[in-house]
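Every protein chain but one is kept in place in this view of the complex.
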Amino acid sequence: MIRKEKMEIISQKEIAASIFELTLAGELAAEMKNPGQFVHIKVSEGFDPLLRRPVSIASIDEVNKQFTMIYRSEGRGTSLLSEKAAGQKVDVLGPLGNGFPVEEAAAGETALLVGGGIGVPPLYELSKRLTENGITVIHLLGFQNKEAVFYEKEFLQLGETYIATADGSYGTKGFVTDVLDALHPGFDLIYTCGPTGMLRALEKRYEHERLFLSLEERMGCGIGACFACVCHTADDPSGFSYKKVCSDGPVFRAGEVLI
Amino acid sequence: MIRKEKMEIISQKEIAASIFELTLAGELAAEMKNPGQFVHIKVSEGFDPLLRRPVSIASIDEVNKQFTMIYRSEGRGTSLLSEKAAGQKVDVLGPLGNGFPVEEAAAGETALLVGGGIGVPPLYELSKRLTENGITVIHLLGFQNKEAVFYEKEFLQLGETYIATADGSYGTKGFVTDVLDALHPGFDLIYTCGPTGMLRALEKRYEHERLFLSLEERMGCGIGACFACVCHTADDPSGFSYKKVCSDGPVFRAGEVLI
Amino acid sequence: MKGLHIELPGLQLKNPIMPASGCFGFGREFSRLYDLSILGSIMIKATTEEPRFGNPTPRVAETSAGMLNAIGLQNPGLDKVLNEELPWLEQFDLPVIANVAGSKEEDYVTVARELSKAQNVHALELNISCPNVKEGGIAFGTIPEVAKRLTRMVKEVSEVPVYVKLSPNVSNIVEMAKAVEDGGADGLTMINTLLGMRLDLKTGKPVLANRTGGLSGPAVKPVAIRMVYEVSQAVSIPIIGMGGVESAEDVIEFFYAGASAVAVGTANFVDPFICPGIIQELPELLHRLGYEHISESRGRSWNNHGHFAYHRA
Partner (left out) sequence: MKGLHIELPGLQLKNPIMPASGCFGFGREFSRLYDLSILGSIMIKATTEEPRFGNPTPRVAETSAGMLNAIGLQNPGLDKVLNEELPWLEQFDLPVIANVAGSKEEDYVTVARELSKAQNVHALELNISCPNVKEGGIAFGTIPEVAKRLTRMVKEVSEVPVYVKLSPNVSNIVEMAKAVEDGGADGLTMINTLLGMRLDLKTGKPVLANRTGGLSGPAVKPVAIRMVYEVSQAVSIPIIGMGGVESAEDVIEFFYAGASAVAVGTANFVDPFICPGIIQELPELLHRLGYEHISESRGRSWNNHGHFAYHRA
């Protein structure tokens, strides 16, 4: 169920350049079911800024009713959020969206998890769930540069992990697709989250595979009521049929919607 | 000279019901010359709220480059200000306005200082200056009720002090004018700051005395440029001549402007 | 709730609070958060004769204390609204105000006629003011004679009272209001969004794919209040006010200005529980201000309002 709650900050730290890891506690965490779901955050009391900010759930700690998100401090909203400290409260609406279909992977299969930049965080909880279910995971993570890399160790604990940086300052130079070219990993299905360009490239490359993509779109309500985040379905690319990224997504099966 | 500075909060505490005493440090404090001047405060970084808030200077510590203000947490601006703690910075513009003419009182004279509610604070620095100059001070302070009374002890250290509360829960029941009726204190001149009703009553009562009144008006710029805070001069009550409360005032001689 | 019941043409409102059109879909999403029956009414998303996909994304952008939207009247079309959305809403004790849009007069007439037959549609809201439709929707909202004519045509076919939604993007809002009153409107709803735009710092291009969009939220409230104030004194039909409402205090401000009910738009995105929150806070606020019934606060800002005519504080 979707709740709105002032959750308490358990910890906040900068884990890479402008990348913050924020852990929040509250009843809302108990509602979180699927990796890939997101929360919608009001970073201030007043109207500066006015709208909520969507951020993915990076890991869930059901026992302690906590969850962690990882975000990049970019504009006004996220930079205000990054100034908050343990003990303060944050207004969270969630969990929202469908999340990654963990059940699509059967025990014994191999899942390729491809993340780009701030698309990496939701793959972490996903990877935990998959490995728990006996699935082998391979992580392919792309970042801008060395300073922006985060959670390499955490992902390594769950499975093979390959890093690419755009400027080559760490790992393979280039994009995750360059790593794919070099590596040709074997896998049964792919889960991915990251910039639209990356998603498009993957969809093109693996159009016949079991591929699940998490999309981003500007949002108003985050719950499916305002029609801000709509995309065309792939079978009716200029017609009336649509999906809402916030409530039908953010995760779609390749070929489901036009990206 | 008027400066704009991010001053550091040295201390902030609630000294009466919703009444806060805030001490700030910075170079700006060294510019403060006259009691009765005020500062214009931006309580937040963004546009919530947008405008500055005028607050009187309650006491100046030139040696330590600090000053203290006392304000009531009322609306959004002052309540945000009241949430700030020592170590944080506050954006201050000041000192602004003319202030009370301390030099109008000669050594040996007696000055009556009449304050109402949040008009009381600027009288404190004034009283200190007057007593330093060898003037006897009598304080007459009006408040809503017992819980709202502040600085009684501080004023007592400087001179006789009489308190009135509207509901009679402390001191004389009624307004400062009721105290005046009962007391008939002897004095050579009066300085006053408080609600317009109180100022009007005093001006009527003491029209032939040396009376100096500190006015309040809604402000835009606070420095005399926007014409928000204008009042008519008393000798031309419906004409074109005017005074600006922010830069010609806030202190005027009785009979100078229309209140 | 005590002191909140309001009667308007076609509408028995248990309270004067309702979500604004386009900010609440057809209620399905919010029904998962709370019981819609507590609302005074619901203004459903604009309905056009044919389904519409609307504009390309991005469709929203944030501005200082406001947001821009260019949804482009996405909706499933008349048939689906009649056969799926409205019947679904029947489970709630909730009079529906159906927002009617179109690009030609005939479109409006068709949609209005059909929607007004639905059992739970108690009033129509004629959307002559959507800034995001290209085919001329905006013209209906800025030319008094055109608005009046359209109002008359819709009134002729509608089986329920017709409220006309006014655009703030006009030189003379009173003239527009009087024109639609002349055309037979039973009430007014105002304001729709102010036409605005935001440009991306890096590219210089508009942030919205549609380039311009409608500005809503707290930023526009002063404009809305001014317009309700002016119009309410010039017409004799009631006004459902909106524009930047976020709190019970804002609701009272709209009543002071002359509104008889209030719609909440953008604030539903900021806090999806805002409508029930306001409804709950209103009685206490009214009490604090000395009113026994919210209608006593109506029009207190007017020039000619008798001092303390209703006030008991």
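For reference, chains read A, B and C in written order, and residue numbers begin at 1 within each chain.
One rule holds in what follows: a contact is a pair of C-beta atoms (placed from the backbone, for glycine too) under 8 Å apart; a residue touches a chain by one contact, two chains touch by 3 or more.
Because the structure is a prediction, the values reported are computed rather than measured.
Shown chains touched by the hidden one, complex as a whole: A, B, C.
When the full complex is taken into account, the listed residue touching the unshown chain is A:Phe47, out of A:Phe47, A:Tyr71 or A:Phe227. Touching residues on chain C toward the chain that is not drawn are 63-66, 68, 142, 169-172, 194-199, 201-206, 211-212, 215, 217-223, 225-226, 229, 244, 249, 252-253, 256-257, 289, 297, 300-301, 303, 305. One chain of the complex is left out; on chain A, the residues touching it are 47-48.
Residues of chain B in contact with the chain left out of this view: 1-2, 4, 42, 47-52, 93, 217-232, 238-240, 242, 247.
Basically, only the chains that are shown with their structure count from here on.
Shown here, the protein chains touch in all possible pairs. For the pair chain A and chain C, the distance between mean C-alpha positions equals 36 Å. Annotation: 46 Å between the Cα-based centres of chain B and chain C. Listed for chain B are residues 47-48, each touching two or more other chains.
Looking at chain C, residues 64-65 sit in touch with two or more other chains.
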